[in-house]
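With one protein chain held back, the other chains of the complex are shown just where they sit.
First chain written, first letter: the chains are A and B, and each begins at residue 1.
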Amino acid sequence: MAKQPAAVVGIGQTHHRAKREDVSMAGLCREAIDRALADAGMTLDDVDAIVVGKAPDLFEGVMMPELFLAESLGAAGKPLLRVHTAGSVGGSTAIVAASLVQAGVHKRVLTVAYEKQSESNAMWALSVPVPFNMPVHAGAGGYFAPHVRSYIRRSGAPTHIGAIVAAKDRTNALRNPYAHLHNEGTTVESVMASQMLWDPIRYDETCPSSDGACALVIVDEDTAKASPNPAWIHGTVMRSEATSAAERDQVNPQASRDAAAALWKQAGITSPIDEIDAAEIYVPFSWFEPMWLESLGFADANGGGWRLTESGGTAMDGRIPVNCSGGVLSSNPIGASGMLRFGEAALQVRGAAGEHQVDGARKALGHAYGGGSQFFAMWVVGAARPTN
Amino acid sequence: MRDVAVVGFAQRQMEEFDGSPTCVELLVPLFEECYEQTGWTRTDVGFWCSGSSDYLAGRSFSFVQAVDAIGVIPPVNESHVEMDLAWAMYEAWLKIQTGEVDTAVVYAFGKSSAGVLRRTLALQLEPYTMTPLWPDTVSLAGLQARVGLDTGQWDERAMAEVVNRSLTDAEKNEYAVRKGGSSVEELLARPRYADPLRKHDCAPVTDGAAALVLAAGDRAREVCDRPAWITGLAHSVDAMSMGTRDLTRSPSAERAGTAAGTAGVEVAELHAPFSHQELILRRELALGDDVAVNPSGGALAGNPMFSAGGIRIGEAARRIWTGDATRTLGHATSGPALQQNLVCVMEGRS
Partner (left out) sequence: MARTLSAPVTVAFDYTRSTGPVVGRFLTGLRDGVVVAGRTSDGRVVVPPPEFDPITHTALTDFVEVAATGTVSSWTWVPEPVKGQPLDRPFAFVLVTLDGADTPFLHALDVASPAEVSTGMRVQVRWRGERTGAVTDIEAFEPLVGEGSASPAGGGLLEDHLVTGVVTPVELDYLYAASPEESAFYRGLAEGRILGQRCPACHKVYVPPRSACPVDGVATTEEVELSEVGTITTFCVVNVPFLGQRITPPYVSAYVLLDGADIAILHLILDIAADEVRMGMRVKAVWKPREEWGTTIENISHFSPTGEPDADYDTYRQHL
């Protein structure tokens, strides 16, 4: 049985900030939800089901917050799900929402992913010490930095590649009114001059901690056809592997490669770099851009990624624009970040990305990963209804 | 809709599990049992989904290590919900309905004894005006029970009857943690603990884990003589407020029951961690007196957090496999005072 066609007809997000002290958690979600519904020309009463995504409950200190939020999100009286797949959650949540439509269970699904990190402290929530263990763990950056070092060694990358990505993404963010960081004047030089946090990752190569939310309205074929510019879902994939295993490739994980291969096949894509017009890839530390470019198949392994980045190939006017929204490097409400990637990809193919629009984008990739580079969620959206 | 059936089920329940809160060592034998029941190996499983809560374990990402129990190289198609096993099953059923996969294993685990459950669950409430008072689940259920008693919708005798029947039936359940029927009089003679509730009106705090196996069409027929075909699967949620709801009702249970279709159900496993809640659910799900409720003993005999709802579905499915019944129902609840509910109706076909 084939999946029924589904499309994104509404996308909304909050103004992401370090602290959104003007809203409660419900208010944060509703800001994104109300924008998405307005975009879709719908109201909460038109929604059949709601899917909430969020990263660890410890961030906000509320266990299963979708329960207290149910009424505020317009979910009272409806089916409500809450997905949690670590950092990839925003993406996997969108995929679960899409599957409700693709399976023919519902016609109009609202999905929202959020994080209100200012309620606590992200580093604390990620580093609660486990007894008997060595407390060398130093947050996400400390976890990934050794693997970035491995990539640099494997690929022979020059040391400024991360800075190229950071300068690009932070500059792109200036064209995204919703982005958290609007840092003018970020250059390769300024990034290289910023403090080394977890050698080899520098301060300006690191994502911020943000409060923010993203919401999508995903609908069935009939509803999509009545919408002016739907972003049709061409493929969705999730793959997972263990955090650590003997000889597990931490730089180019098998789950990532498998997910990408399955995704391109579903979406009928044989050459990603030629057929994808814009990519929103989950890059929380700048070096992940070249790493994921290779893993996703945009470039050859062991060096193709950094060469593509270095050549300007991932700039807005490059061969494969990556993170025109500014990406995770510019806004990182962890639970929402995956959905922001998926949503920004949809904005591109709808021609609705405003000042960070890639001209003529018809097919785009949304990508998210989580945990110790072990959970992957990706989708391809297109301006045209899929034919397969 | 594709024909999807529950074809495997395994569970473990104990008062206190002394191992890691990630419960990996509990899960390995559960998966082995599932493989024995189906004849599968892990490569036959198209999709995995788990249910658990970080707050039960006391750490972020506590579900991640459980993935070790699967054996995830090569990588697997896998997801997780911070909800009961029943909702993990829902996500897996959905995945099968999309046609992407034909088989799934869902699992859940929870070590409530790692913390103080009465305090931990206070975090599941509205954080500004409820949690700072640290209301515990027993108190919230007690408030609900009182309203029904005050308005004459149920009485203490009816609650004691639920308990006596449950604990008597639990004697036949090797997994039950609390068992042993007595009599309604004996139960009513015991002192109230959290007035109006007596200790036996409340599910015991239990650790445990469980797994369910789903398969579509012929894949189900290949591994099971009498698959428990899912004819209805629906869930819904109400607002959380203890003030704006009629606490003697559970509209979300009614909606889920109506959508799933409860007519003709012979056996119903209802997830009722408090005795009066069984009375509410019977009514909301339109179950007549002829329906056998909780032959397993139900949650009053054991309530491992995050698997208890799914265990109801497994127990209901078992009655079909054994030929004891042709149409059964498994129900799961979440949130205070029956706020969120899921209903799964299954049938056996000759």
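The rule is short, and it goes like this: a residue touches a chain if its C-beta (ideal position, glycine included) is under 8 Å from a C-beta of that chain, and two chains touch if they have at least 3 such contacts.
Since this is a predicted model, take the numbers as computed values, not measurements.
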Point to revise | Contacting the left-out chain in the complete assembly, out of B:Gly8, B:Pro21 or B:Pro273 | key: B:Pro21
Exercise for review: Would you indicate which residue among A:Ala245, A:Ala301 or A:Ala315 is in contact with the undisplayed chain?
Suggested key: A:Ala245
Practice item. Would you mind spotting which of A:Lys3, A:His16 or A:Arg30 touches the chain that isn't drawn? Key: A:Arg30
**Study point:** From A:Ala49, A:Met64, A:Ile201 or A:Val217, residue that would touch the chain that is not displayed
**Key:** A:Ile201
Point to revise | Residues of chain B (touch criterion as defined above) contacting the omitted chain | key: 18-22, 24-25, 27-28, 31, 42, 55, 57-59, 65, 67-73, 111, 113-116, 118-120, 122-123, 127-136, 138-140, 142-147, 150, 192-197, 239, 241-244, 247
**Study point:** Residue numbers in chain A that touch the chain omitted from display
**Key:** 19-27, 30, 43-45, 58, 60-61, 71-72, 74, 76, 116, 118-121, 123-125, 127-139, 141-142, 145-150, 153-154, 195-201, 241-247, 249-251
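Quick note on the criterion: only the chains that are shown with their structure count from here on.
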Revision key, fill the gap. Taking each chain's centre as the mean of its CA atoms, chain A sits from chain B at a distance in Å of 33
Review point. Which residues of chain A touch chain B in their complex?
Key: 1-3, 24-25, 54-65, 67-68, 70-71, 75-86, 92, 96, 99-100, 102-105, 125-126, 128, 130, 237-243, 245, 248, 253-255, 258-259, 371-372, 374-375
Review point. In the complex of these two chains, what residues of chain B are touching chain A?
Key: 1-2, 48, 53-55, 58-61, 63-65, 67-68, 72-83, 87, 90-91, 94-95, 97-100, 120-121, 123-128, 130-131, 234-241, 251-252, 255, 334-335, 339-340
